[in-house]
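Heads up, one of the protein chains got dropped from this complex, but the rest are sitting where they should.
Let's turn to chain A:
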Amino acid sequence: MFSLKTLRTGVLISLWFVFLTFPLMVIKVDPLERIIQWRWKNALLVGIGTFLIYLVVQYLNYRKEHQPPAKVEDTKDQVSFIHKFIADPIQRKLLFGGLLVIAAIFPFVVSTYQTNIMITALMYVVLGLGLNIVVGMAGLLDLGFVAFYAVGAYSYALLNHHFGLGFWEVLPIGGGLAAIAGILLGFPVLRLRGDYLAIVTLGFGEIIRLVLENWSEFSKGPSGISNISRPGFLGMELSLEGSILYMYYIMIAFMIFTIFVVNRLQDSRLGRAWIALREDEIACQAMGIDKQKTKLAAFSLGAFWAGLMGVIFAAKTTFINPASFTFLESAIILSIVVLGGMGSIVGVIIGALVLILLPEYLRALSEYRMLAFGAILVAMMIFRPQGMIATVRRTYRFQKK
């Protein structure tokens, strides 16, 4: 089953991993005692662990190769369980109804702290769905998504600070400004493709952050803007708990609205054009699709959602500064989309919940968060490049009358 050669490769891989993790796992500097601890036991454990995992993977491969070939697999079998489940209208209604009830009573069952975390998670769900329009549907890799998030957040913070405008007034303004920012950025850069577009959007994200950080007269620089008012409920001031509860329901409503819109976009003339554009730009243009307009629509729609979430973020935390809008945020939102499954609405929702909630509940392991993050992404790319919940594109079914 295991030839000498595979065993030798396994040993080499284990040694390589020991070497890679050496600085992290073995060396520990104690700054108080001014000594370095060498934790050799860890190296041994890493080595043995890696070797065992390698053996398991090899064994699974071996089993796969030597199994009698399965019966011709129906393509239906590759569709993930959830999609199969919601394909049936009764089951779908039951599931959605159940989720809605759970969502409605959730804040009364758990503590305010939990509700607060859930609000954050829901915000990332909506951000993920917004980026999903750009990356998943239109296939434009955007690494500067957080810039539009920042535009929304600062619109609210500044308008509230200087003019005393309320949450509901600024919400559409923030979204609109972000969408305009999306169009302004989009015009020059959308002729770029793939990696080039990614680099330019990455740069744009950094530019926005640096401007906010350094243009102190405008944005108060790194010290940020504080005392942003929370959304008022019919003109009433709410207590802290009350406003968290209110925020939670606003987010639930927003998520449903977003799912509804994204879902409709997917099945429209525009959604079709996005998919076609992703597949072959030249053929698309030859079929009369305006490349610029279609891409800008995707870009500004994504930006619009980021802007809305920015306003909500500012209202939720009541304090913002440029440190909230680093590249890491963009990376997290992109990971949500990639991990959950590009183009898949269910996937993005689950991806966001997993990526945002898991670290909150695994605070004890927070030291290793980034490590785990990287490892998960690498593992996903190798074993499940289509994401946790692969997208099932609903194709247009035509019944002849």
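Rule of thumb we're sticking to: a residue touches a chain if its C-beta (ideal position, glycine included) is under 8 Å from a C-beta of that chain, and two chains touch if they have at least 3 such contacts; residues count from 1.
Methods note: contacts and distances are computed from a predicted model.
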**Prompt:** Which choice in "Branched-chain amino acid transport system ATP-binding protein", "histidine kinase", "Calcineurin-like phosphoesterase domain-containing protein" or "2-(1,2-epoxy-1,2-dihydrophenyl)acetyl-CoA isomerase" gives the name that UniProt lists for the one chain left out?
**Reply:** "Branched-chain amino acid transport system ATP-binding protein"
**Request:** Have a look at A:283, A:323, A:362 or A:375 and name the one touching the chain we're not showing.
**Result:** A:283
**Candidate in contact with the missing chain, chosen from A:301, A:315 or A:334** = A:301
**Sites on chain A contacted by the missing partner chain, in the whole complex** = 261, 264-265, 267-273, 275-276, 279-280, 282-291, 297, 301, 393, 395-398, 400
